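Apart from one protein chain that is not included, each protein chain of the complex appears where it belongs.
Letters A, B and C mark the chains as written, and numbering starts fresh at 1 in each.
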Amino acid sequence: MSSVFGKNIKISVFGESHGRAIGVVIDGLPSGFDIDTEYISREMGRRKPSAGVYSTRRNEADEVEILSGIYKGKTTGTPVGAIIRNNDSLSRDYDDLENLLRPGHADFSGLIRYKGYNDKRGSGHFSGRLTAPVVFAGAIAAQILSEYDIVIGSHIDSIYDTHDIRFDSTQITREQLNMLRSMDIPVNDRSCREAYLEIIDEARKNLDSVGGIVETAIIGVSAGIGSPLFDNIEAKLSSILFSIPAVKGVEFGEGFGITRLYGSQANDSFYLQNENIYTKTNNNGGINGGITNGMPIVFRTAIKPTSSIAKEQVTVDIKEERNAKLKVKGRHDTCIVPRAVPVIDAAAAIAILDILFDHYGLEGFNKGR
Amino acid sequence: MSSVFGKNIKISVFGESHGRAIGVVIDGLPSGFDIDTEYISREMGRRKPSAGVYSTRRNEADEVEILSGIYKGKTTGTPVGAIIRNNDSLSRDYDDLENLLRPGHADFSGLIRYKGYNDKRGSGHFSGRLTAPVVFAGAIAAQILSEYDIVIGSHIDSIYDTHDIRFDSTQITREQLNMLRSMDIPVNDRSCREAYLEIIDEARKNLDSVGGIVETAIIGVSAGIGSPLFDNIEAKLSSILFSIPAVKGVEFGEGFGITRLYGSQANDSFYLQNENIYTKTNNNGGINGGITNGMPIVFRTAIKPTSSIAKEQVTVDIKEERNAKLKVKGRHDTCIVPRAVPVIDAAAAIAILDILFDHYGLEGFNKGR
Amino acid sequence: MSSVFGKNIKISVFGESHGRAIGVVIDGLPSGFDIDTEYISREMGRRKPSAGVYSTRRNEADEVEILSGIYKGKTTGTPVGAIIRNNDSLSRDYDDLENLLRPGHADFSGLIRYKGYNDKRGSGHFSGRLTAPVVFAGAIAAQILSEYDIVIGSHIDSIYDTHDIRFDSTQITREQLNMLRSMDIPVNDRSCREAYLEIIDEARKNLDSVGGIVETAIIGVSAGIGSPLFDNIEAKLSSILFSIPAVKGVEFGEGFGITRLYGSQANDSFYLQNENIYTKTNNNGGINGGITNGMPIVFRTAIKPTSSIAKEQVTVDIKEERNAKLKVKGRHDTCIVPRAVPVIDAAAAIAILDILFDHYGLEGFNKGR
Partner (left out) sequence: MSSVFGKNIKISVFGESHGRAIGVVIDGLPSGFDIDTEYISREMGRRKPSAGVYSTRRNEADEVEILSGIYKGKTTGTPVGAIIRNNDSLSRDYDDLENLLRPGHADFSGLIRYKGYNDKRGSGHFSGRLTAPVVFAGAIAAQILSEYDIVIGSHIDSIYDTHDIRFDSTQITREQLNMLRSMDIPVNDRSCREAYLEIIDEARKNLDSVGGIVETAIIGVSAGIGSPLFDNIEAKLSSILFSIPAVKGVEFGEGFGITRLYGSQANDSFYLQNENIYTKTNNNGGINGGITNGMPIVFRTAIKPTSSIAKEQVTVDIKEERNAKLKVKGRHDTCIVPRAVPVIDAAAAIAILDILFDHYGLEGFNKGR
């Protein structure tokens, strides 16, 4: 119940969609790590609304101003404070909706929660825009992780009813993941890009929206990280993933599909090769008993279809206290899945860095320099 | 990375399968609540290995000794400490396996994590037996919640490839959930019981194992509980659910299935009835923007097939440093899903009580008396 | 080990003295509370360097820009983000010191901690300037507390060897505390003001510095708040007080002096008056067993003499690796005690608000509206 995440690396996110600025404080970073602002910009760019078919045309500059914690291009080890100004705050589009509860949104739950005092313009603190500071924080975490050869990447596993090829979860390379990070619609099977765009375009024409599934891999994390029971690797990752708006499901390895296997199929057999121990399959997604086993960590995240749709919907007018009809105006993504990908990558980077601090400590990171 | 869960209601679980005792400390409970030990016994009984086809025959007495925090039948408001002695500790069955990494288990990840010093008998701290203290804690949490008319219940949604009827997630009654709590194989469609037992029996005959999906509902939680972003309702529930051994997926509302709906189908339309606001569907599982909307909270948890199977498996002998074969001996559940049900119910009760403390505070609970 | 404080009300402070900005995020506030920016300015003004004899002449505008969390003059219930730009960043004064470890400062401990990567200009993240965001956060907390008639105030109990009259800890009024908040040198015995200023002036002439003791009272907190053992009222207050730079001691009630009383003198006798229970003395500072007893909460905080002095000191030149001499140039407070007073008041307000949330919950605060 908080806008603060983390135990060692703590991120504190603030802001409302149409307020003065949004931002984040990242506490607990190790000192002396080079931070490439180009890298940050690229990650922010992946989350940015593009002019493509699938996305809102809102002109979000998303220029991050770093206020502290990075000095002469390196982390100082003290908190990184960063803000993003809200330049393009036309709240007009939203005004006439104020009394109509938008289905799928947090209008009703938020109204009760905040007793009506929250800034509702552009969904306020509930806005998907709040994921921009998360991507910023994740871009810093990812750069630190990359110095230890830990790489995170995702592809869009499905949009609506169309599926990409899944990762071969025993064989995922840094190159493959970095490649995915460079694609606007990251997919393993390149032909999927067109298929996905067609589905999105059709939904848009129908004044509707679609969702999808993102599959993510984290490679380079040693075996033996984490602990059983609470706050284990799966618990921690799921906790931050369910903090991303529109996420309704998280599964590791074969996930829900593992229930349709026999134990003899689900168990990942161990084998020895060059004095290292691997598993032949990776149905457990790199985690046994809440602890990494050295195989790629693989999980999937379900993203629901965008709640804002142009189609007419039935709802309640809370001022008039009667049932009513609603057409959500304004600019909205027909499908936010492509923009969710960098947010998921960022969230995973933050969680993994936080977990690794338990294991290696501040000194372990400093030693790595 | 811890055996402690919670912010307001903190539970600290300890113990190893074949050590002297396992137990739990529950900190932060409100004072003056009647605790019915019969209720606790019933819940513990649901988790207990039964003599049925699907379960280990280990004779676990699971008698809880309450050491503190309950006085004259009521919570004192100070920590509840409770232990369960390990009476039936035949470690013989496990000894000859010590060097053979059991696939699907935490033998390898735990070995690296604990540098070989952990008590490996009966899976030690990784043992499913550690869920007994969780059930105990959950039985106390559930009794407190019930005074506020909050009820939690689950049915087995699937075993292997066979499915029960799902909850009608807009219409779930206390009677229905309490009924499920009284069934050994809780199902909505009674005919499923036989089907499930057949699947389990067949797997047992094949020296194999099966898993399944549990669907859970929480009713009676008011709208407006929780907060967006981190530690929201979904984040907190998923965090404790992924702390249960064998859980590989968690989804809320329509979960992964929501990605195969259009926005116009996925959005839950609001309507007004008798001055209350409800949703016509409940695809979001009672949660919008991380905050409850007053509808039933519904989620599903994927339980993998039992890792211990009698069938021969290939693995690594870590002492001999060579690939090897393994047949796991001893008594093992062919399917742990029925026993996972009360653990899931308990975990949900603990998480929900903890969340409600943010909202109502200690005084809010005391006032309720 | 963190720049984040709190369990329910979490404040995350960031910034370096000569970076772009300092700031704070305040998470977990209740919604709908009026925030008077004049009140905030007055509190910020109390912490501001004045032109008086005792203080640095640095021109700190300390203008706070509120970026989120306050809308139409009221708290929204979502995080308040606020920044203060660093306008007057002449780092020249500090540059030539970079290799000379300033005694009493964190130059050496910080060097090892941050491996030399921290922004050392103006003490960086160690700067007393970082208390400005704390005062801002405290001014918001204090306004919320004041709606529940909880008032906090302090007087300067001593400067060097000269003492004010202590509070009569059984009889402290709101008027008295509010009066103290309006004084530049808050004292109970008005004649102390001159005496204090003389001591400070003399120290300044001697190129030296002085410290002192601040005595603080919190009135209006009901009996029965808090818990024994960890994170109790004293533990929590001391934790935030020791986070204020230059604090070297914290004591409650008679504090260290209570060790020079017999039990029969130290025990605070209870008596009944108009159906309420009070204590005749308040040697325990309003707290028994870590829990409030309804009497004023009284504590004292020891502030060491300003570390930066113009007098020549011996130290180590870490670049040349030899013993050396040092005269700290620049503008420095001869005595920071008067400026520490609003910081202590603020820290106490933050801690008490956080503690009260455990007791009353979000709904308890909302109900108060």
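In this text, a residue touches a chain if its C-beta (ideal position, glycine included) is under 8 Å from a C-beta of that chain, and two chains touch if they have at least 3 such contacts.
As the structure is a prediction and not an experimental result, all values here were calculated from the model.
A.B. asks: Using the contact definition given at the top, list the shown chains touched by the missing chain.
C.D. replies: Displayed chains contacted by the hidden chain, ordered by label: A, B, C.
A.B. asks: Of C:Ile40, C:Ala217, C:Ile303 or C:Leu362, which residue touches the hidden chain?
C.D. replies: C:Ile303
A.B. asks: Quick one: say which of B:Ile22, B:Val64 or B:Val328 touches the chain that got left out.
C.D. replies: B:Ile22
A.B. asks: Among C:His105, C:Arg174, C:Arg193 or C:Lys329, which residue is in touch with the absent chain?
C.D. replies: C:His105
A.B. asks: Which residues does subunit B use to touch the chain missing from this display?
C.D. replies: 1-4, 10, 12-16, 19-23, 25, 27-28, 31-32, 65-69, 71, 74-81, 83, 113-119, 124-125, 366, 369
A.B. asks: For subunit C, which positions touch the chain that isn't shown here?
C.D. replies: Here the touching residues of subunit C are 1-5, 7, 13, 101, 103-113, 125-126, 130, 158-161, 203, 206, 208-213, 222-232, 234-236, 238-243, 245, 247-256, 258-264, 266-272, 275, 277, 279-280, 283-285, 287-294, 300, 302-309, 311, 313-316, 318, 321-323, 355, 358-359.
A.B. asks: What does the interface between subunit A and the hidden chain look like in terms of residue numbers?
C.D. replies: Looking at subunit A, the ones touching the missing chain are residues 7-8, 78, 228, 357-364.
What we mean here is this: only the chains that are shown with their structure count from here on.
A.B. asks: Go ahead and note the Å separation of the Cα centroids belonging to subunit A and subunit C.
C.D. replies: Centres of subunit A and subunit C (C-alpha means) sit 38 Å apart.
A.B. asks: Taking each chain's centre as its mean C-alpha position, how far apart are subunit A and subunit B in Å?
C.D. replies: Measuring from centre to centre gives 26 Å for this pair.
A.B. asks: I'd like to verify one number: the distance from the centre of subunit B to the centre of subunit C, where each centre is the average of its C-alpha atoms, in whole angstrom.
C.D. replies: Chain centres of subunit B and subunit C, defined by C-alpha means, are spaced 45 Å apart.
A.B. asks: Which residues belonging to subunit B are in contact with no fewer than two other chains?
C.D. replies: 7, 228, 358-359, in rising order.
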